[in-house]
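What you see is the complex with one protein chain gone and the rest in place.
Chain nomenclature is as follows: A, B and C, assigned in order of appearance, with residue numbering initiated at 1 for each chain independently.
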Amino acid sequence: MRNLKTPAENTWCPGCGNFGILSAVRKAVARLEDEGVTASRLAISAGIGCHAKIFDYLALSGFYSIHGREMATVQGMKLANPDLSVIAFAGDGDAYGEGLVHLLFAAKRNADITVVVHDNGVYGLTTGQFTPTSPEGFKGPSTPGGNVERPFNPLALMLEAGATFVARGYPGSLDHLADLIVRAVRHRGCSFIDVLQPCVTYNDTYDRYNEHAGLMDDTPATLDEALARARQEDPLLLGVFRDEDKPTFHEKLMPDRNPVRDRLDRASRIRRMTTLYNNR
Amino acid sequence: MRNLKTPAENTWCPGCGNFGILSAVRKAVARLEDEGVTASRLAISAGIGCHAKIFDYLALSGFYSIHGREMATVQGMKLANPDLSVIAFAGDGDAYGEGLVHLLFAAKRNADITVVVHDNGVYGLTTGQFTPTSPEGFKGPSTPGGNVERPFNPLALMLEAGATFVARGYPGSLDHLADLIVRAVRHRGCSFIDVLQPCVTYNDTYDRYNEHAGLMDDTPATLDEALARARQEDPLLLGVFRDEDKPTFHEKLMPDRNPVRDRLDRASRIRRMTTLYNNR
Amino acid sequence: MKDHARFTFLVGGKAGTGVKSAATAAAELFRRLGRRSFQNDDYQSLIRGGHSFSTVTSACHPVFSQYRRADLAVCFDERSVDAHRDHIADKGVLVYDQDKVEDADGIGLPLSELAGEYPRPDLMLGVGALAVLGAAIGLKQVELAELVGDEYARGKQDNLKYAAAVYEKATESLKGRFELARTEEDFTNIGGNEAVALGAAAAGLDLYFAYPMTPATSILHFLAAHGPDLGVVAVHPENEIAVVNMAIGAAFAGARAMVGTSGGGYALMQEGFSLAGMTEAPLLCVVSSRPGPSTGVPTYTAQADLNLVLNSGHGEFPRVVASPGTVEQAFCLAADLLTLAWRFQVPAVLLTEKHLSECRMSLDFRPDRPAWAEPVTHAEGEFRRYRITGDGVSPLLFPPSDEVIKWSSYEHDEAGYTTEARPGITAMQDKRLAKAATLEQAVGELDTVRVHGEGPLIVTWGSTLMSVLEALEFGGIAARVVQPLFLEPLPVRRLAELRGRKPVVVEQSATGSFARLLRERAGVEPGAEIRQYDGRPFDPEELAARLKEAL
Partner (left out) sequence: MKDHARFTFLVGGKAGTGVKSAATAAAELFRRLGRRSFQNDDYQSLIRGGHSFSTVTSACHPVFSQYRRADLAVCFDERSVDAHRDHIADKGVLVYDQDKVEDADGIGLPLSELAGEYPRPDLMLGVGALAVLGAAIGLKQVELAELVGDEYARGKQDNLKYAAAVYEKATESLKGRFELARTEEDFTNIGGNEAVALGAAAAGLDLYFAYPMTPATSILHFLAAHGPDLGVVAVHPENEIAVVNMAIGAAFAGARAMVGTSGGGYALMQEGFSLAGMTEAPLLCVVSSRPGPSTGVPTYTAQADLNLVLNSGHGEFPRVVASPGTVEQAFCLAADLLTLAWRFQVPAVLLTEKHLSECRMSLDFRPDRPAWAEPVTHAEGEFRRYRITGDGVSPLLFPPSDEVIKWSSYEHDEAGYTTEARPGITAMQDKRLAKAATLEQAVGELDTVRVHGEGPLIVTWGSTLMSVLEALEFGGIAARVVQPLFLEPLPVRRLAELRGRKPVVVEQSATGSFARLLRERAGVEPGAEIRQYDGRPFDPEELAARLKEAL
């Protein structure tokens, strides 16, 4: 079993919801290892922001990407070597703002990746501006008069876009969150978890979530039902909204191929190239 | 009444659905002028693609933008001078691919713009590759084995994102389309029209639409109903799926201000700046 | 001890414990004493914890840099003590929170203990540091109370009580340790980014579009807060690509628009920058650099984006790039660049660095200095957006208008319609070349190269100017410092005077990109190069030593 500790100093604010996410990921990785998904086969990525620091706190291989692009990064990893299980840790500014298009396209093509969004309703690392999930009226330094935009419902958007595993978690329900992560990683196809992450410094939502979040004990049977539940505000439902089995992007794009593992060697390429041009 | 003809040579393929859209726009502008929205107050933009050539074929002021960014361009225009009515002509590659994030954010913030998407299911001008709305299995030069991605439902996405006017049109129903454009431009807030545009060269859908498209005669009462109808495939419904009155972005961001018209002059700025620093 | 000509106050601790605001308050204190100051905030990319420190160096004459060696350092934790204990000035003193720090070579005070009785004790330490400073410089208790009341208005009563308690304790060991000269002079302490925002506003800025990115973010925050006062609307869209394209759309509609970001965000704007070049959209971009490549070291400083900025966007088109050396220059330059962008309908870049963006310094603030950005406008007759004129500048007109106004990203004819014809393409390329020549001439008539002092030659740019000036002051070194304010069009003719004179080139770049520019574009071969690329601004003492060696 791999020890996931790293030499990096943890610099999250004391009490930050990210600690819970980190614990949940540690638990999830341990369980995945038990179930045969070895840590060596996991590859992670992250955007830029407080959430992304998790990259340095996990002794897992991966690529510390840039703001909003980690969803593209992991899709590239997966296409190169489909044997890997890839996880992108994203911020809400990251995934629902700067890089929204990549997130939605991952869902559209059912890319076999897992995206964990640390949804804290603020740009944490740049000192608390509103994000795509901040409520109307949210006061941050770029909106001192209050945010005038309606927030996105990321679950609804991802359901529409075609994600085949859609869930909401909360580090306050640690084991549940760990379980969601395990299921998401094991799921074949685009797995998405919106994690309600309190930011104690700029958007402390612990009380609200402790009071208003509630676990679902089933998975909605239809897309409509999933959407309805995703839109519900009180209780704010935690759990799996959709879990569908569908062929994934890499399977359809390059059936049975692993570009890195099955690389065609030099001689074969030259031979095939020669054939191609002789037959023309 | 402004004559909308321009000196530019029309280079669409004979039979292209864009001709119908152009006619509909001409009709719509005439009607808008009748209703007091003068052509001089319209400002248009376009992406890059076959659709975008409409920019050169309309004697309206505007900005020929770049691929996927025209939705941002018109939002900038509107913020600068809210007296303008702005229309972005977009392609499906443009608006649902390259620049999807701008389209969805325009909806989210209810930016007072109109977006007309020439949805032909291909990248026309780059010779027929699949787009975000091409069906699975679509064979284009970048997907000779068939597109392996599930298409987006742009209406559903825009409804989720918060667009307050959402419609689908078809140049085969010319007057209806013209009417949609008039309503979209008059609508306060984010207006979106997905136009089913046959591309006779790469994706000739005339027969399919003529057979399977049908006019709605009412507007769905609820968001759920709107989504259900937007997802329906046969008949493919034409008409208005949502028409909601909500405060718009510029109204909320800068109530009663028009930055260009009400520009603070030099002396006032200096005075205010001096005051600001003296009071500190 | 008497009259410290230069006095450096440092406060260090975990992020989130009021380090920076204590320094800002100290600078305000110095201002009230008629002393000028320079404030530098050194912080990591985190929100709570770690080690951050702020330094305020003050004097009765202009100060252009913080100093690493502090006269008075107030440290809230072990880490700060460790970081600064070796950088105390000869007659300086290290004060530490004795509740957090075991034992150190200095004076321990019960800063945390005294704060213990208040609701958020960790947020009060900054007030404590200020009280220590007050005691050390022999400030009267009432003067301190007034300052604390003004600067820490939230929870004022608690702050006043706490300040008094610390002041009392500190006075026991520190009273009047430093006697600071005062003057009757009046000036304003302004931050670099604040100055950029003000300069643009003074020249007519209507809309500011930005997506947060350190170290440019505070322009957005400043204009979001104060824009309504100044006639500027600040907009924070979904990403930098939206930012630049909205700004260009706004320019089409007649608004003076500005965007601001750092290297990574600017990289994302490259397609938009080229669009501005083609459509001849007036656009001011502020780029504030940090060490790269990529995410790099987000909260530190560097001059590593010069090459990208000078060569931005695909295709060939005129643009202006300039970089301010001081906060005052930042204010004037932002205005001048907005004016040039509008006069010539070109994209312009104000290139600066974290070091300038996030410093604060004292200056004689003159809001009325900048000119007002006005384009050449169409008067009468048929309007053609891209009318070919002798100087390459086509008069502008904005909607609503009965004329048809077409801006285009495609190569276009004079009316703005797409052209693919050989003569059409050549004609518009030639128009832009003509404008480039006009622009070069106009910029050449400005005060593009600033010269400071007399003596052997030093060439530098951007905020490194301040480091150099302070190093010369510190070291008592006479030198002639040449600072090209404009980098594109590069004032080659003026720089040519330096040829063969082997100047010392100072910059914060690992590859020496500025020296390369001088060598390659202006034919000026450096005699020596001084580079630093560890994210930190130069320390004047260290730089003075290196300059002495090099000159």
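One rule holds for everything that comes next: a contact is a pair of C-beta atoms (placed from the backbone, for glycine too) under 8 Å apart; a residue touches a chain by one contact, two chains touch by 3 or more.
Every value quoted in this text rests on a predicted model; they were computed, and no experiment measured them.
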item: Interface partners of the hidden chain - shown chains only, full complex considered; value: A, B, C
item: Residue, one of C:Arg85, C:His452 or C:Arg536, that touches the chain absent here; value: C:Arg536
item: Listed residues A:Leu79, A:Val148 or A:Ile193, member touching the removed chain; value: A:Leu79
item: Chain not shown, touching residues in chain B; value: 9, 11-14, 48, 50, 64, 66-68, 97-100, 123-127, 129-130, 132, 141-144, 201
item: Absent-chain interface as seen on chain C, which is shown; value: 44-45, 241, 262-264, 266-268, 270-271, 273-275, 277-279, 289, 291-297, 299-300, 302, 304-305, 307-308, 310-317, 409-411, 420, 422-423, 425-426, 429-430, 432-433, 436, 509-511, 513, 520-521, 533-536
item: Contacts of chain A with the absent chain, listed as residue ranges; value: 6-8, 38, 40-41, 43, 45, 48, 53, 55-56, 59-66, 69, 72-81, 83-84, 101-102, 105, 253-254, 257, 259-260, 263-264, 266, 268-270, 272-274, 276-277, 280
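Everything that follows uses one rule, which is that only the chains that are shown with their structure count from here on.
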item: Centroid spacing, where centroids are CA-atom means, of chain B and chain C in whole angstrom; value: 40
item: Separation of mean Cα positions, chain B and chain A [Å, integer]; value: 31
item: Computed distance of Cα centres, chain C from chain A, in Å; value: 36
item: Sequence positions of chain C contacting 2 or more other chains; value: 238-239
item: Residues of chain A whose C-beta touches two or more other chains; value: 97, 100, 132
